[in-house]
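Worksheet: one structure, shown below.
Every protein chain but one is kept in place in this view of the complex.
Here the chain labels run A and B in written order, and each chain numbers its own residues starting at 1.
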Amino acid sequence: MTEEQRLLRDAVRELADERVAPRAAEVDRAGEFPEDLRQLLAAQDILSLPFPEEHGGLGGELLSVCLAVEQLSRACATTGLILAAHELGALPLLVDGTPEQQARWFPRLASGEWLIAFALTEAEAGSDAAAARTRATRDGDDYVISGSKRFITHGSVADLITVFAVTDPDAPRHRRLSCFVVEVPTEGFSVPRIEHKMGIRGSPTAELAFENVRVPVANRIGDEGDGFGIAMRTFERSRPGIAAQAVGIAQGALEVASRYAAERRQFGQRIGDFQMIAAMLADMDASTEAARQLLYKACVEIDAGAADAGRWSAMCKLVAGDAAMRVTTDAVQVLGGYGYIDDFPVERMMRDAKITQIYEGTQQIQRLVIARALIGKDRAPLGADRAPLGKDRAPLGEDRAPLGEDG
Amino acid sequence: MGELWVIGEPTPDGGLARISAEVATLAREVGAQGSRQVVGIAIGAAPDAMAGELGRYVPAVRAITEPRAAEHAWSAIAAAQVAGLLGAAGEPPDLVLVGAGPDGRDMAGALSALTGLGVLTSATAVAWTDAGPAVEMAPFGGKLLTTSGFTVGRGIVTVRPNVVTAVPADTAGSVRADDGAASSLPAVRVLDRVSEAGAAAPIEEAKIIVAGGRGVGGPDGFGLVQQLADELDGVVGATRAAVDSGWIAYSQQIGQTGKIVKPELYLALGISGAIQHKVGMQTAGTIVAVNRDPDAPIAEFADLLVVGDLFEVGAALLERLRARPG
Partner (left out) sequence: MHIVVLVKPVPDPASGGERLGADGRLDRTSAPAVVNGNCEYALEAALKLAAASEESEVTLVSMAPASAPETLRKALAMGATRGIHVTDSALAGSCAVSTARVLAAALRPLTFDLLLAGVDTSDGLGGTVPAGVAAHLGLPLLSYAARIEPDEGARTVRVRRISPTGYDLLEAPMPAVISCTQALGEPRYPSLKGIMAARSKEITTRSLADLKIDPSTVGGAVATTAVLDARTPPPRGATEIVRGDAEEGAARIVDLLAQRRII
């Protein structure tokens, strides 16, 4: 961590403690997008973290973004997600946008004036993302997009949406999709439904409907057929953001549980001094710290251009998500009855933690990614022209079979 | 032997500020201890009313007429005048006492710069010892009590409100008109004095304060707080949270960036007692708190904590107070 990153972390932490934490319970209770906190993040330049300096951003270092997401999530998982989802939505442009496209959209995304969302998932295409059916048909200088997306974070509050749609239904699975930036509102676009969720209740999770929505060719990111590859490269950089959210949630729960265990007295002593509670707290702390250190290491590796970025990305998300679920569940247990009622935040944190095991690739998908990185696909043995395992592998989207396929 | 000077502070209509009556009473007590003459100094455009009032508390008053005081800020004018008197005095006074409110502090600061005299501020008591004046202060929000002195045996003291009760002397003092000195400090014009609705009596002077915090929930909730304050003949106070939320004016804020108070009774409704507020009121004579949370920090230093809903307890309390005989 550089000194700048240390300062950044401390500044976001202070902001989170003083301005975000007091709002967290209400955001969860009301189940409404906290527009005031979004404005606060924009005003503090936090939403500019993922973007390059030349467009008004703060440089885009993955570790910097994750430090901010972690500190925000410690106070409120919904607020941490505002930054994480904004980055996710912008990543297709960051990895494959043309200079013209970046210049067109980045300044207002960096300033936080606009939010951008990521729309890949559909009702019938979750883990099997390549099975998406939303269609984009070329018509002169436009594409016409029709179909629907499901479970899209910020789908109802975003100004730009990166939409993945089928441009060639007859192509091989991983070449069917293309990626488009849709500026909303626009004719044919609607939000038929917002989900009622277990956790991150302040974050609007939307169903999006596209009925002959026109977008100019200039809004396509990359070439036709690049969509799946763009999505996979996006996840390499976005999964650490979810890991950061998970680490933050775990840390928040750990702090509440520790404080409680140090003050609550039963049978004439602090409950934290009972061995069973002490052991739980110790395990909570160790697993949170382990998840954190893996996350930071993953960020550094990914930013350095590691060939196995996908493995790092999947690992940190896998470990952090599971840690968050375990730590928050144990936190509720430490508080006992008080942990179950909403006077204390741990029940909310436990409900918030669950999603980190599900979105941006379920834990099961993460495991497939890691195993694939270890032992590769079942194909001809290594030849002289093949790079050894874990190094210099051809990236996904080229000659490698994509995830989720029965290979 | 040096005199003890009391600098009277004016009210907008030319009378004597209440804090000056208290400071003058204190000066009389200290003067008796140290066998020092006490002299009041009244500076204004038409100082006679102020001088006469000050004369009820001290044996001698010098009334300085300074026409510019009518429409200019008092503190710089007064400081220049007092500096002039000090310069002209055969023997300089041992103590220059003034209130620790805004005017007094400004005057003390300017006077200190003009004369090089040290300042001891926000005194809670002053006594006379063989070594000269001994000034009690309560720094760090009252966490500590200190006794301080001047290394040269003389200086300026600003005195907190409510430290003594103003008690007139047995006989009225004499008032003598004096010439003013030329002023050495730039004067600041007062264009207007605006009264705002809801401006309450200065909270530092109140003997009873009923204060509301985040638990009050909104400006309407402060209605109950006001009723209780009225019934107890006290003043409404507030925490920074309530002021920042716009429920009540900043002038009523108690705490680190607000006022420091030492009333006889501090009734805290829906106030957690976090340190930024605590430093403003923890030296109150009696602290009673009403809060839903029995583990709120205020439980550590209140005399009585009633655990409950502040509106229910407050309403019950109001009824009982109103039902008192007399």
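One rule holds for everything that comes next: a residue touches a chain if its C-beta (ideal position, glycine included) is under 8 Å from a C-beta of that chain, and two chains touch if they have at least 3 such contacts.
Small disclaimer: the values here were computed from a predicted structure and weren't measured.
Chemist: Looking at the full complex, which residue from B:82, B:110, B:126 or B:159 touches the chain that isn't shown here?
Modeler: B:110
Chemist: Based on the whole complex, identify which of B:46, B:167, B:181 or B:299 touches the chain you can't see.
Modeler: B:299
Chemist: Out of A:43, A:286 or A:371, which residue would touch the omitted chain in the full complex?
Modeler: Looking across A:43, A:286 or A:371, the contact with the absent chain belongs to A:43.
Chemist: In the whole complex, what residues of chain B lie against the chain that is missing from view?
Modeler: Those residues of chain B that touch the unshown chain are 12, 73, 75-76, 79, 100, 102, 105-110, 112-114, 116-122, 134, 138-152, 155, 158, 185-196, 199, 201-202, 208, 232, 244, 250-251, 253, 256-258, 260, 264-265, 267, 275-276, 279, 283, 285-288, 290, 294, 299-309, 312-313, 315-317, 319-321, 324.
Chemist: Give me the chain A residues in contact with the hidden chain, please.
Modeler: 4, 7-8, 11-12, 14-15, 19, 43-46, 48-49, 58
We adopt the following convention: only the chains that are shown with their structure count from here on.
Chemist: Which whole number of Å gives the spacing of the CA centres of chain A and chain B?
Modeler: Taking the mean C-alpha position of each chain, the two centres sit 57 Å apart.
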